[in-house]
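Please find one structure pasted underneath; my questions will follow.
Take a look at chain A:
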Amino acid sequence: MDLNSKVPSGPIEKKWEKHRFDMKLVNPSNKRKYKIIVVGTGLAGGAAAASLGQLGYEVEAFCYQDSARRAHSIAAQGGINAAKNYQNDGDSVFRLFYDTVKGGDFRSREANVYRLAEVSNGIIDQCVALGVPFAREYSGYLANRSFGGAQVSRTFYARGQTGQQLLLGAYAALSREVALGSVKMFPRHEMLELVVIDGHAKGIVVRDMVTGTISSHVADTVILATGGYSNVFYLSTNAKGCNTTAIWRAHRKGALFANPCYTQIHPTCIPVAGEHQSKLTLMSESLRNDGRVWVPKKAGDQRKPWEIPEDDRDYYLERIYPSYGNLAPRDVSSRAAKRMCDEGRGVGPGGRGVYLDLFDAMDRLGRDVIAARYGNLFEMYERITGEDPWKWPMRIYPAVHYTMGGLWVDYNLMSNLDGLHVLGEANFSDHGANRLGASALMQGLADGYFVIPYTIADYLTKVKPGSRPSVDHPAFKEAEREVEARTKKLLSIGGTKTVDEFHKELGQVMWEYVGMGRNEAGLKTALQKIPQIRERFWKEVRVPGSGADLNQELEKAGRVADFLEMGELLAYDALMRDESCGAHFREEHQTPDGEALRNDEKYAYVAAWEYKGEGKSPELHKEPLEFENVHLAQRSYK
Partner candidate 1 sequence: MKLTLKIWRQESPEDKGRLVSYEMDGVAEDTSFLELLDILNQRLIKKGEHPVTFDHDCREGICGSCGFMISGIAHGPQKLTTTCQLFMRQFKDGDTIVAEPFRSRAFPVIKDLVVDRSALDKIVQAGGFISARTGSGPDGNAIPISKEKADRSMDAAACIGCGACVAACPNGSAMLFTAAKISHLGLLPQGQPERKQRALRMVAKMQELGFGACSNHGECEAVCPKGISIDFIARLNRDYMVASALETVEPVKKV
Partner candidate 2 sequence: MARAMTFYSTTVGKKVVMAATGVLLVLFIVGHMLGNLQIFEGPERLNAYAHFLKSTGELLWGVRIVMLAAIILHILAAAQITIANWKARPIGYAMKKDVETGYAARTMIVSGPLILLYVIYHLMMFTFLQTPQGLSDTDVYGNVVKAFQQPGISAVYIVALLVLGFHLYHGIWSMLQTLGVNHPKYNRLRRIGACVLAVLIAAGYLSIPVSVLLGIVH
């Protein structure tokens, strides 16, 4: 297969400008003749649907939530990066580009990242115009904060709810288009199949989650902006509904899945409390600025934290990484916490947790300063755990947070399947093997507001207006039948185990063997176990109710069935990538101080997997990565 990234020629600063001129435009009067389907209404999908509606295309937008405003982009806390250099601290488009490529441990495509940095400033302007109430300084000008992986202050924020405010901006723009009739909104609709006719993506099959009706929607091109697949681990910081179904169905129809093993683990989450736990909650990483992370020196120490004298505590980050201390990078500190717990020194229920306390900082800075900085986080922690961080050390543990991998796309954000565009977290393109804080929001909005409106026009000029098939096309009927058959099958198994039980079982395997630290033996075990779980799922699962109304178990079952396939590919990719890079940590490959050790000679490529059928090994296609502007180097933040 020819993996043509379609990166324009010329110097990196000129590529996007040149490409924008080279791309063809759709005649304004022809735009309304084209229909575009957008699946997902988060930052990427919402921004794309609104922008395309404004341009005059006929847009249909789908989301599984009851409103477009509830997409999981809403939960992003920290902020959004842009190269405005309002702080006069030496930021520039090139520096944002450089930091992002380096942060991604040199596994992303340079041209895409440069474009991302280039359009980042326009995003801030657009969001301000839409009424996003970004934090302001007393001057009335926009405020910035610092974030990990950068030495400049370039993160724009709206309290701890930046994702919410950006999404509500896109949602407002989308709502206006809905009012004008240029976008038709389908909430509580789940995409269950992609329809490909003669190699072109021409529509989708969806299930109305309220009535159970399965129907086809035809378009001239399809956009998937359906987010990441962290929930393959069962417990993650993602919303409960986040799933891989849309991109996995597209993958099964021929779209290549790139770098599935790049999954980011966030170090400061509230640990699992017990069997009943359904999701993990992130605590802002900023806690580590003033906090100290420790575990008891002795394995199995059952004493209460305040009973453990200073001498019996191991401030392991400060010990192992004396120069970074508690500010060691996300992946490094996540793995260190896991090692401590593996040694039996973990704290809290189940022993999967480490202490983080701010008592030193309280003494040094005073309680008022700590309250101002972290008061809201303390409240959140107490609400969930019932423990008061003013008295007890907090317990934290890493959790799956974001997936850098996704469907392979070219520079135009189109997958190898003609007419299938993929935006935001659902694609693989910009973050390489590790995403920097405040970059996900930037990418979602860049794709939706400022990339796809141009590139989709170029694509549509190749499609004859009015040439799209009807819903009666055999391919649609066939896809509907497949969806109906799958639904029926799930409902008819009538086994003894619940969907959640299988999901948890899959999650445990994924976390144990394909989680923070991976090695050959573990990955092989996972590859053995996942198909077994899958097989049992299809024999023993019980999905109650019918397909003809709101049936949340049926929805979950379909999603878990896809996770059970997707998880295997994730492990497969992790096994193949016999190097460590960014968030992908193969224990066989590390520097003496535990850093990821890349193998650029062998693995400086994008691994794009082709689906070959059930029970068959996927086929690997490689897109070599070339670094002309950023010097390949061992990633170091020392």
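As a convention for this text, contacts are C-beta pairs under 8 Å (C-beta built on N, C-alpha and C of every residue); 3 or more make two chains touch, one makes a residue touch a chain; residues count from 1.
The candidates were selected such that all candidates are chains of the complex that A comes from, given by their letters.
A quick note: this is a predicted structure, and the numbers were derived from the prediction, not measured.
When you check 1 or 2 against chain A in this complex, the one that touches it is 1. On the chain A side of its complex with candidate 1, the touching residues are 47, 50-51, 54, 65-70, 72, 74-75, 84, 86, 122, 124-131, 133-142, 156, 158-159, 161, 164-165, 168, 171-173, 175-176, 178-180, 182, 185, 187, 210, 237, 239-241, 273-274, 276-279, 281-282, 383-386, 449-450, 453, 496, 498, 500-501, 542, 544-545, 549-550, 552-553.
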